[in-house]
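Let's turn to chain A:
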Amino acid sequence: MSPRENSIEARGLVREFKKGPRAVDGIDLHVGPGEIYGFLGPNGAGKSTTVHMLTTLLPPTAGTATVGGYDVVKEGPQVRKTIGAALQEAALDPYLTGREHLRLQTAMHGITGEERKRRSDELLARVGLTEAADRKIRGYSGGMKRRLDLALALVHGPRILFLDEPTTGLDIQSRTALWDEVGRLAKHEGVTVFLTTQYLEEADVLADRVGIIDHGHIVAEGTPDQLKAEISSNTIEAVPADPEHHGAVAAILERFGAPTTGFGPNSVAVQLPASDGDIAQIVRALDAEGLRIAHLQIHEPTLDDVFLAKTGRHLEGAGDEADQEEPAAT
Partner candidate 1 sequence: MRETLNVAKGVAWRQAHLFFTNPSFLLPSLLFPLFFFTAFVGGLSRIREVPGFDFPLGYTAFQFVFVLLQSAAFAGVFTGFGIARDFESGFMRRLMLAAPNRSGILLGYTVAALIRWLTVISVVTAVAFLAQMKIGGDGVDLFGLYVLGLLVSIAGTMWSAGVAMRLRSQQAFPVMQMPVFILLFFAPVYVPLNLLEGWIHGVATVNPITPLLEEGRGLISGDPTRTLLSFAIALGLVGGFALWAARGLKRAEAAG
Partner candidate 2 sequence: MQIALLQAATLGRRAVVRTARQPANVIFPLIFPMLLLAVNAGGLKAETQLPGFPTDSFLAFALAVPFVQGALLATVNANVEFARDIQTGFLNRLALTPVRGLVLLIGQLGGLLTIALVQAVFYLVVGVAFGVRLETGVAGALLLLVLEAMIALAFASLGCWAALRTGSTEAVQGLFPVFFVFLFLSSMNIPRNLIETDWFRWVATINPVSYLIEAVRSLVIADWHWETIGLGFAVATAMSLIGFALASHALIGRMART
């Protein structure tokens, strides 16, 4: 198998909707074989629209893309044979059982007879749904639905997997279980995974590389560590023992770095410069003013800090603004 056959490439991908702004405005990306690529951005940033174009559900307005070596516009059927997709909506039939869903999906892919049964049983076991297989979807929890969704995406053994916000609304256990399975698929089976998410932790933990998208553009791309290292070093957060000293503490800390937000209401936080600053100096300065501190913590940079640096907004809450500006992307 050539490396191209497991990769995703996009050049200048654009999607315009009638009477609306461009949901995707010139995206270039490359996802290598066996890589987990995290596509991170707030609601309305253009993540799902990008996925829909790459999975051939939506033709691009401009630009080109190849998935698994096939052109998404000219070779749609071949692309669909190569990929599996678990889209943002779990899109399951409440009146069918898990096993019946697999029966339907295998039939759609022309898998019949013994092979169909073997595949279904194997996938149900893999996602931990063997016992619930003959229950109707109506009785499934959110986590179970997502796991079934993943199983359905894997029915035909795809080389490339698209997961559109797969853990939205799941509890931490279900989320972790899904991460484990996705990680296993990439590491042990060499499946290329294109994962969209609005959860920083998900991108941080799971993705080999992350592309951050905002208003239809990729604003940053790289490994999580590279991205974080690019923008800044640590943030120091201090909570004064006496809330009335908030201003005085802020004045001291701002001598060492730029103020930042996103912490508790009583916290004072500044981003330290790349040289890391001298924590001891900060402590001595606070002590010299007689300011007692209830809590002092050093925070390493997060992808939210990266987003903030690139866009001037935090990732959380950025989606609300985006929803107001843009039509709902399909």
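Inclusion criterion for the candidates: all candidates are chains of the complex that A comes from, given by their letters.
What we mean here is this: a contact is a pair of C-beta atoms (placed from the backbone, for glycine too) under 8 Å apart; a residue touches a chain by one contact, two chains touch by 3 or more; residues count from 1.
Values in this document were obtained by computation on a predicted structure and should not be read as measured data.
Touching chain A in this complex, out of the candidates 1 or 2, is candidate 2. Taken in their complex, chain A has these residues touching candidate 2: 55-59, 72-74, 76-77, 79-81, 83-85, 87-89, 91-93, 95-96, 100, 103-105, 107-110, 112, 136, 152.
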